[in-house]
Structures are given as C-alpha cells and as structure tokens.
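For this depiction, one protein chain was excluded, whereas all remaining protein chains were kept in their positions.
And now, chain A:
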Amino acid sequence: MNALVNEFIIKLKKRKIEGSKTTAKLTAEVLRSCISQQRLPQTNQADALIDAIRGIGEKLIAANPVELAVGNIVRRVLNIIREEDVSLTAAAVGGLGISAGSDDEDDVKPDDHQGLSAAAVAAAARNTLRPPSLQTLLEDIPQSTAVPRTSSSGGDSEGKSKSADKNSTSKKLKHNVIEAVNELIQDIATCHEQIAEQAVEHIHHNEVILTLGNSRTVMEFLCAAKEKKRSFRVFVAEGAPRYQGHALAKELVARGLQTTVITDSAVFAIISRVNMVVVGAHTVMANGGVIAPVGMNMVALAAQRHAVPFVVLAGTHKLCPLYPHNPEVLLNELKSPAELLDFGEFSDCLDFGSSSGSPLLHVVNPAFDYVPPNLVSLFITDTGGHNASFMYRLIADYYSADDIVVKQKSIS
C-alpha cells in the first residue's frame, strides 16, 4: 500500500500528473486501494478508517498544494465513509426497529426501511447534522426522523445485535465504502457526458460562443450541441503562453465546428459580438470564485462589461470546500519563464555577474487566474446549472464540515 501511495506522491510532487480530472481519478483510485488494504479494528471502524485516510490525504495534499482536486477527492472519500457508516448503523438499528416494535409508526412499512438506499439514509443523516439544504428539501426523502428516534428506542437490544453482526458489518462497511468510491470514480469519468447533455439547453442557433484555452469539458460541451444539429460559431482565444487554444481549435474543426482563433488580447474587441462565454475551470471555490487558466479574469471582466453571460463548466470533483482566503489554499503556481522567452536570446539580460548581481529582467509566468464570483453568471456541473451564490450549498452536499481541515489526529 505504501509503495503505491509513495509513487503517487512522487508523481504529484514532480508535477507529472496534469489536469484536475486525471488527478481526481488517480487520487480516488489510490484511496480505494488504501481502503481495501486497510486493516480495521473491531470497534469504531469508521473512525479508524477516517483517520487512516486523513493521514494519507494529508500527505497527498502536501505533495502538490496547487492541485486542489486531490484535497477535494480526499474529502469526498472521507464523507463517503461517514455516510456509509451512518447508513450501516441506521440499517442495523432499523432492522432492530422492525423486530422491536413496528407498531410505533404505522405509516412506515418495514419494507420501506429495508429498501432504503444507502444514499437516501445518508441524506437523512445529513439532515440531522445540519440545517436542511434546498436540494434535500426538494428531494423527497421518506423518513428524516427515523435515525435519531430508533437509536433512542432500541437502547437495550443494541448490544446483542451488534455482537451478532460484528463480522458482517466490518466487511460491509469496507465493501460499501469501496462501492461508493467506485461510484465516485465513475462519476468523475462520466462528468463530461453529464455536463455535455445540458449543452442544448444553453446553446442556441446562430450563436457565437467564446472560450479561452483548452478544456476537455468545454470541448465535449460544444460538440454535444453540434451533434444535436445546433449551428453556431466558436471563437477560441489561444490562451498564451501555453497556447492550448490551438489544440482546442484543431479538435473543434475536426468535429465540424465553425471555429475562429483569436489572440487573448483581442478578447475585448470581439466580446460585443459574442452571445455567451463558455469556459472550463481549474477549481471552483466555496464562495463561487473560480481558479482558472491565466487570462480568464480578463475575459470575465470583458463579458461583464458587455453583459455577456459568463458560463463556467466544472465537474463536481472540482468543487472545493475551501474559501480562497483560507491560508492552505495556494492560488497560483509560477511556471518556467522559458514559455515566454527564449533563454538563449535573453541570456545577456539575465546577467548576474555584472553590476549589483541582480538582473534587471524578471519574468513572471503564473498558471492561474482567480475570477471572483460576481463575474460568473452560471455554473454548469454534472447535476445541472447553478448560481455562484449557490455553490456553498452544493458543496455542503458533497463534503462533511468535519473534513475541511484534513489532518491526522495525534497518533497517541
């Protein structure tokens, strides 16, 4: 297990894994194998597992603090463990409830209880933990009061049932968690399709769409609209200095889309002709702010100036429960100046030997921009479109408040 984790950590440290989707997927896979190999004690299994995952997660996050997707997935997995634990105890106690006295509640049938999906129970458990979210209120969840009440009612018979089910629950927790993590991996893998499905609702005939740089999600989104026989034009800002926009343009043309490549600096000039800006993101913060490839803030400001909708596409694995002012959030990474300037050509400007020993030329090449939430018109995630001010609620659905700080408890 350690070897696997270490290898992943080294890869993260050396910045060998690029893109939040790949990172998220690999993180989830590493954590899955950790969970399956983790030995669990007889009691307090969930806590032990959570602590173990926290320990690993802490190291993974430290390995590449810029890639927030790692932390997101670690927190998601921690939340999964919590939910599965709650649902298991709920199921166990619920089972008890049937035998102890189903007469308590006439409106709830025993089958309902047993047929309750883990997710639903988890959602119910969530409701008890924090104020109800808009989404959970809208979702029709059968018995939100089931959990606390049963736990109080089945007091005397609890010990008996636990000893009987011990072995099965221990396996079951692990099994369920792994199942849920698999689902998460599946979700990450299919987030493009989920987002792309909504394309037709947003892109209309004869529209002009502007995008910056290259995002797989954006590409799939545009192509999905094209496949649905929408005819529209795309402007691609090339995204200096990495020029990933060139690759996007190539791909779009291959799929038969009318594409125009412009320089980043021409965005403002062209924005008045644009109907909608669709871009990808590196991370979406809890306040609805977006960390995106450099140049995005300028595009967002231009869009706001001309009242053009600024739409950000982001899979749920990009939702980060942290706020941009949190000290552990590293908003940016400075890349090599070689992407901007040719070292050979400028070697005489980088002269350290003469005069004061410090050259007059500095080159700064940041990788990301921060786009404040008020500039974003709409977020489109796997689950649908959301307003920036709604992000914190969405994030609360995926993360437990206890996991915001991923740190292993003292190993006493």
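Just so it is clear, contacts are C-beta pairs under 8 Å (C-beta built on N, C-alpha and C of every residue); 3 or more make two chains touch, one makes a residue touch a chain; residues count from 1.
The rule is short, and it goes like this: contacts and distances are computed from a predicted model.
Undergrad: Which name from "Chloride channel protein", "Translation initiation factor eIF2B subunit epsilon", "Autophagy protein 5" or "LSM complex subunit LSM4" does UniProt give the chain that's left off?
TA: In UniProt, the chain that is not shown appears as "Translation initiation factor eIF2B subunit epsilon".
Undergrad: Touching the left-out chain: which of A:Ser347, A:Asn374 or A:Ser389?
TA: The one listed residue touching the chain not shown is A:Ser347.
Undergrad: Under the stated touch rule, tell me which residues of chain A contact the chain that is not displayed.
TA: Where chain A meets the chain not shown: residues 3, 7, 10, 13-16, 62-63, 330, 334-339, 342-345, 347-348, 350-359, 362-363, 365.
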